[in-house]
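In what follows, a structure is listed as structure tokens, so that the remarks can point back to it.
All protein chains of the complex are present and in place, except for one that has been dropped.
Residue numbering begins at 1 within each chain, and the chains themselves are lettered A and B in the order written.
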Amino acid sequence: MNALTALHTLHAKNVTSFNGIEVPDQYSDLDKEYKALRHNVALSDYSHYTKLKIEGDEAFDVLDIAVAGDVAEIRDEQTLYTVLLDEAGNIISDVYIMNDDDTYIVLSEHIDDETLLTLFKERMGEFDDVEFTSLTHSHAIIAMEGPYSWELAKEIYGMDVIGIPFLGFIALEEDVFLLRAGKHGEFSYKVILPNEEAEALWNEIEEKGERYELVKAGLALHKLTRLENPYFSPSGNGSVSRDPRELQLQWMVRYDKDEFYGREKLLEKREQNLAKKVVGVVLEQGGDAHTINSGDAVIYNGETIGKIVSCGYSPSLNKVIAQAILDNTYAYAGIDAYTVKSSDGTEHKIKTTATPFVNNHSMLINPNENSFVNPDKFRNMIEQLEAQQAQKLAEEEKASA
Amino acid sequence: MPNIRKRVVITGMGVLSSIGRTVPEFKQGLLDKKIGIEPSETYSEYFTGAYASEIKGDVEYPDLDPDLVTKIDKSALWGYRVGREALEDGGLLDSDLRAKMGLMVGVSAAGTEAFIPFIMNKPEDTNMEMVKYSGSYASICPLVASLLKIGGGYELVATACTASPNAIGLAYDAIQNNKGDVMMALGSEPLYIPTFAGFYALKAMADGPCTPYSNQPGMSIGEGAGALIVEEFEHAKARGAKIYGELLGYATSSDAYHETAPDPKAYGSSWVMRTAIENAGLTPADIEYVNAHGTGTDANDRSETLAIKKVFGEDSTPPISSTKSYFGHNIGSAGIMELIACLVTLPEKKILPTLNFGEARSYSDIDCIPNDFRNQDVNVFLKNNYAFGGNNSCLAVSTKPASIKQSEYTPQRVVITGMGTVSSLGTSLTDFTDGFKAGGAVPVEREIKVDLEGEETQLLPLDENKILRYRCHIVKPFNARKILRSVDAKKLNNVSLYALVALEQALKSAHYKVTKTAREEIGMIMGISKGPTSTISRLCESLAPDPNNVRTSEFAMSLMNSIATQCAIAKGIKGYNTTLSSGVNAGLGAVFQGYEVIRQNLQDFMLAGAADEDSLGFSPLMIGSNDFNYENTDTSYQAYAKDDKGYVKGEGAGCVFLESHSSALKREARILAEILGYGRSCDQIYFNETPSAQPMADAIGMALTESNLEPQDLDLVCGTTWAGSYATNMELNGIKQALGEHSKKVPLTNYNGYFGFVEASGGLLNLTAVIKGFEENTIYPILNTTEFSVEGLNYVTRSLVGNEIKHALITGMSEGGNCYALIIKKSF
Partner (left out) sequence: MQEALKNTIDERNAVLEEVKTVLIERLNLYQEPQDIDEDTPLFGSGLKLDSVDATEVVVMLDMSFGIKVEEGTDPSFMRNINQLVDFILERKRATEAGSEAGSEADSEADSEADSEADSELTQATAAA
């Protein structure tokens, strides 16, 4: 057990094992952790991610054939978020691929080291000028996430943090990276670093995060955040389908790429009519986390047209939200003609909707203009705009007087 | 032994701006804080709330035939006007010095005016004379050269908003290498609708006159022109010229970040300042003032202030100001006009203010000299300019000539250690040489339907269905992914794709990898003729009927510098970066400048390339394109033929990797050839009835002088002229004149028949073939020609194998009569 894990064991409410690595599942209180992620900064340990370094002259070729996205899209300090498919064209897992000056770092949260390596070896065919090094057990991932995480990251890593685009990263040292990527719609910075340095960084972030009202968080929180901002999740949407079309994840696939594993079957399927599709659903009135459940039928005119995939109560919307898989004929956003029949037989009116469900708070923040800790700056763009309008009004009044 | 750099001073100025139409008027306008940005006269019709700094009403063109004024576009007319003022101011208007004076021009939207009626769907308004005179991108150069009788050769810098300061830099470099004692640098940018629509639709424009660093962000666009006489100091002193200031040094760079947005980390924009300071032998502490790019947009002002803080330190930034608050952003001519603004006010011990300054923006926590002149004596200052595509430039200037110690450099021998080509012969060097052995590529047949009426079309060999069939050399489809890997090739237009493939090969053959830790040790120069024609067409099609619907996504990619930008981004090349859109053989100009940068030890490595894409049937229909070959057989392209049949067009790209001899030895790189010298000269082509041999002879003479060679030392001459009696005679007679008796003996070849006439890159493709011939001691023959137009030359009509080739001369011309001569030496 490394020092950081020991720290978690001491302080976290609940530690769990993912991919054979111990990480906090819940630190204190889920509501508190949620609030920090959505409004301030949450500090989490994502060390359970599988981290595989791929080097060599044919590293590009191996990745290019192994994943469905286009690895050619990413240059140095850019990251591709895409999927690994099986031969039938179904999603095995999502992966991040970081291009560090033509050495690649693959991150995956859903499959372990050994499985990932096996998948690559199965797919690489005749390419052999390639070397795999696992960083999974040698490196930790510490994440600062939330609307003001950029500001905290800036305190630690300097001005250049602001210039990192979404899915961009900075190589801080050899095999040490600051990656901007997350799956919840808020600003998110992940530091990939050797285990030995992880505890010190964790403590530094915790200390410097105090004035941002930072809260330490576990992974349990993300069951909800991933529902609010849907991403691929093996236990969520992935439990009903692995088909990119049914999951509305075709954007993670490049059909026009000449060759990749699973392409043939995927193209065959693309020619067929789509039977069903996952859409977002909001309960029109009331309810709580238990009002409806996954598996509940979606009804139109007395007929079942689909079922609930995953659901929960969104504190941001104050509504029950869900992903449902519906017959394709019905699978459109903006429809209020359907109901969900819960286990007690009650029918609840729902409305299908675009996802993500929430307008993330991070969208209201411009790191160049706003600040959480600087009293001379506004905390978000709405406050800033209101103040500007008020000032304009005051000036006009003054002028007319 | 280190060389002391020559002092380069400014001895003449000319300007045309909304706030003053001559230098004295302009100076008064500045001192009066006159703002020339007003509701737009021309563009309010199309765009609500359009503001601009415009040249309103008629402009006077002294000594110019009024009839000619109707035939030439404003870009050239204004260039003539300010160029003439600068000559007059410098006491050179009737001087013989003009014959050897070089001309370095910077523009962005050139060659546009003649085609505005087409763009706006009013082809009936087309001025055919203007299409003829001003229809090509580089036409401003030969026009200004012809009208002002300037004969020292030209280059056209096309790096959008950094074009004119970059042109000043080229003039500085030419003087450092004895290519002239007096040069003219020019920027000319009339405002045309594609530019206005582009910036407007990008929502980059301010609601009124722009307010750099304060209030609401936004830029104001403007138009105008400026010219400088740039002269070697001792020369200027000797002739008693008045001296306005001294150019201490300069630098350019690429962000290698994004097509339009500046790098928010301000890496390239700070590096360029630091490098200009270093090249001038200064330190940041020597800088007393920065005349900023200061467009007023949030993206620029934010990253520029960050760059300034990075260079000078957060708490020790010198005062800065943006002259754009007076007369807007004049795009291609911005930098030169802003420099003139500095040179007329700083000697009065007054620093220009940033006008319209209201409430400072959050990042503007440095001294922006708000609203009022600062009374301060400034000697050394910087002139910043940044452009779309991430081109950065910075000039270091002194107001007190000879007050600052000259900088030094150790001259380097320059060698070629890598090459790449794309052509109808294929996409690798192996394809290229195999193609030569096989006797060239076979041009494919193309057909287009000709719907035009009129006299000119009667001369075309159309069939009964008005179909025109012709031959051209095209690049066969290839798998770019296999070659380029980490590049999303599908997003590139063909011209950028070809450029990048040639560049990738050049890097590979040089065994050089651009590494993350040294992205700024390598730079790039791209030579362009017609450029991204397909993208330009798509952009132009979107302008009519409502230019508000302009395709903004095509805007940046339609600029000439976009090709170098794509290459820089793809490979992460952050050093010296420029684009020379001088037309045919621009690739040779790129090699000259790449050579100059290495020779002066300003960069460790340079790539010099050029690229062309098939302009889809445009060429055969170019009215006045008498040189086009309509014969439609495999062997109809006959270079230098007595019975001239015209050229067969090709497409492709070429690229060479340059470094110093010592660097090549250190890296244990294979030296393919050494560059010994170059020469450049130009004809006043527009008004000459008969071709003159003199310009090409002059260019060759200059190259021989620099190479320290005599004509008889040359073992091979490779010409590159396409066809047509004017160009053919100019090149061949020039060679004859320069080489004298030896011209009868030295083998003369021309390789265009193997891959077609590829406008910008043809010279580079010929150069590559010459170097490949070094390896095999082979000179390939001129294809298809049996009878030659100029007698007394030793044309190569069958392969010559086994000749020891030591020194080779490559010559080339542009459609505007610019002559290039390059001498290379085989490395043993």
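Structural remarks
Methods note: a contact is a pair of C-beta atoms (placed from the backbone, for glycine too) under 8 Å apart; a residue touches a chain by one contact, two chains touch by 3 or more.
Because the structure is a prediction, the values reported are computed rather than measured.
Although it is not drawn here, the omitted chain touches the following shown chains in the complete assembly: A, B.
For the chain missing from the display, the contacting residue among B:25, B:129 or B:298 is B:298, taking the whole complex into account. One of A:92, A:161 or A:249 touches the chain omitted from the figure, and that residue is A:249.
Taking the complete complex into account, B:549 is the one of B:178, B:549 or B:688 that touches the chain left out. When the whole complex is considered, the residue among A:46, A:169 or A:187 that touches the unshown chain is A:187. Residues of subunit A that touch the chain left out of the display are 73, 81, 147, 165-167, 181-188, 229-230, 245, 248-251, 254-256, 270, 279-280, 300-301, 329-330, 332-335, 337, 353-356, 359-360, 362-367, 380-382, 385. Interface with the hidden chain, as seen from subunit B, comprises residues 201-203, 217, 258-261, 298-299, 490-491, 548-553, 555-556.
Just so it is clear, only the chains that are shown with their structure count from here on.
Between the Cα centres of subunit A and subunit B there is a gap of 46 Å. Within the complex formed with subunit A, the subunit B residues making contact are 263-265, 302, 306, 362-363, 479, 481, 484-490, 515-516, 569-570, 572. Within the complex formed with subunit B, the subunit A residues making contact are 60, 64, 70-76, 99, 101-102, 159-160, 162-163, 171, 256, 258, 368-369, 377.
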